[in-house]
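The complex appears here minus one protein chain, its other protein chains still in place.
All chains are identified by letter, namely A and B, in their written order; residue positions are counted from 1 within each chain.
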Amino acid sequence: MSLSSKHLLGLRNTPREDIELIIDTAKTFREVLERPIKKVPTLTGKTIVNLFFENSTRTRISFELAQKRLSADTINFSISTSSTKKGETFKDTVKNIEAMKIDMIVVRHQSAGVPDFLTRISNANIINAGDGRHEHPTQALLDFFSIEEKLGKLSGKNVCIVGDVSHSRVALSNIFGLQTLGANVSVCGPATMIPRNIEKLGVKIYQKVEDAIRENDVLNVLRIQLEREAGGAIPNVNEYHKYFGITRERLEKYNPEIVILHPGPINRGVEITSEVADGPYQLILEQVTNGVAIRMAILYLLGTLPN
Amino acid sequence: MSLSSKHLLGLRNTPREDIELIIDTAKTFREVLERPIKKVPTLTGKTIVNLFFENSTRTRISFELAQKRLSADTINFSISTSSTKKGETFKDTVKNIEAMKIDMIVVRHQSAGVPDFLTRISNANIINAGDGRHEHPTQALLDFFSIEEKLGKLSGKNVCIVGDVSHSRVALSNIFGLQTLGANVSVCGPATMIPRNIEKLGVKIYQKVEDAIRENDVLNVLRIQLEREAGGAIPNVNEYHKYFGITRERLEKYNPEIVILHPGPINRGVEITSEVADGPYQLILEQVTNGVAIRMAILYLLGTLPN
Partner (left out) sequence: MSLSSKHLLGLRNTPREDIELIIDTAKTFREVLERPIKKVPTLTGKTIVNLFFENSTRTRISFELAQKRLSADTINFSISTSSTKKGETFKDTVKNIEAMKIDMIVVRHQSAGVPDFLTRISNANIINAGDGRHEHPTQALLDFFSIEEKLGKLSGKNVCIVGDVSHSRVALSNIFGLQTLGANVSVCGPATMIPRNIEKLGVKIYQKVEDAIRENDVLNVLRIQLEREAGGAIPNVNEYHKYFGITRERLEKYNPEIVILHPGPINRGVEITSEVADGPYQLILEQVTNGVAIRMAILYLLGTLPN
């Protein structure tokens, strides 16, 4: 079996078979990660460029590790060292990199649509590592993998995304993919953080986090991006925590069986307490490990597609 | 056959046999770049340091890819992370790096002569990746490779370098190497951008770009370095474009057979129009691909020299 697309731009139009193939393949790589020698020769001689126009720690390192464990050659390229300073167009920069015979490009950019644009100017496989407020598909896929590892198939499960849904590419990728897999998706947060008309996507809205906890199998708790727009959307973080913070007390009272995900980095005491972040409900570090496996799976599946 | 020197500092004194050997070797590596597995084990266990004291995107990535595709180990070292901040002399920094048993150093520096200085304090093979306004030999070699791929042997061909010749290390390396290969070299640009006494090198000067187009087989169009000194040498970029810009109209009218090179990054609408930069006359992206092959050739030839 192989993927139906040579790119991974988002989950909006990714068919169920592709998502399931990626997750199944990731299971194999998850086992490789437990071995003493966590490396396979699959992508030897392939070149992958990590084109990061936004700062990133975990996503970039996760991709880089996935690439090295598949024996690919990797080049890191960040905006600060780029020729865009010299007045070159973005398109010319990419065309130039591609002319060096690159096989794949992993791209993160602050503008939605950049990965899609790359597919139109490049023959390389393009993987979206986060574009603006649009999509972050590998994060959503590792979320699905982590949930299924814990709870079995997602079909019919209730999953609620809590927090600043409006500014979150993680939320959007989750919504599209979860629906494709047959889960029931809802969101919960202050009205200023919930996109207008999100019900039109078939997404339920919870006003109260207590209800969200009671009626769901999984909460995917988004990071309140203190350094970004969140400042304007909520009066202050204490207020946010009071009404929407995920605490042990709330989980114990309303749903002691619930599973908590968080994409990181965590603001302890804001969207989630340390007790929960370090406690038995959460899969947070499991998500990180699974992230490497998911990225190995995608790189492998795209890198071995017949031309 | 092997190179007559253990360094590549410039083309001024590089014999014809060496240039031809590099280009011939690059042809082989150009084929490797078309394979699914673009990697050979030739330099396994060799260590190459990329010592870049000026920002660079394409040249550094091109070298790094060439090194990885030859299976060398690479270390990137840039000024911002260097001990020169701690008051250490440049010589001590280099001696220290070399003491870690480095095989080759690729160096870019804003001062002419730094690569030559390195040969006096280090036993490693030194490759000049651009030094001040002096030389940039790998760029010139990839230009020659690209021209010969298109037009056959350079001997007897007419090649004109257009633009800010005075501030260009690309121009100087081209002039020396082209003359060694038997081409007729000329330059064209505003008087403020043409070095005094350049005729003494046997280089013809064109006042008018139309004449340059009519009488040459190849134009090597230099980038107007808007971020550097160019501001002082020309009244403004529109004026430059009006008199010296390479446009489809000019090429069609004066020499529809001409071949256009540009070392990049391009200022579209300044030294060259988008129509030309993306059109049938140019070899611009071919140059980029050939650049990797040329660098693989040089690294291979220097890395396998008998001691």
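One rule holds for everything that comes next: a residue touches a chain if its C-beta (ideal position, glycine included) is under 8 Å from a C-beta of that chain, and two chains touch if they have at least 3 such contacts.
Everything numeric in this text was worked out from a predicted model, so none of it was measured.
Peer 1: I'm checking contacts with the chain that's been left out. Which of A:T93, A:N174, A:N216 or A:N267 qualifies?
Peer 2: Here the residue in touch with the unshown chain is A:N267.
Peer 1: Taking the full complex into account, find the residue in B:D92, B:E199 or B:E249 that is in contact with the omitted chain.
Peer 2: Going through B:D92, B:E199 or B:E249 one by one, B:D92 is the residue touching the chain not shown.
Peer 1: Go through chain B and note every residue touching the omitted chain.
Peer 2: 44-47, 73, 75, 77, 81-83, 85-89, 92-93, 95-97, 99-101
Peer 1: Identify the residues of chain A touching the omitted chain, counting contacts across the whole complex.
Peer 2: 33-39, 55-58, 60-62, 64-65, 68-69, 225-227, 264-268, 285-286, 288-289, 291-292
Operating definition for what follows: only the chains that are shown with their structure count from here on.
Peer 1: Per the centroid of Cα atoms for each chain, what is the distance between chain A and chain B, given in Å?
Peer 2: Going by mean C-alpha positions, chain A sits 41 Å from chain B.
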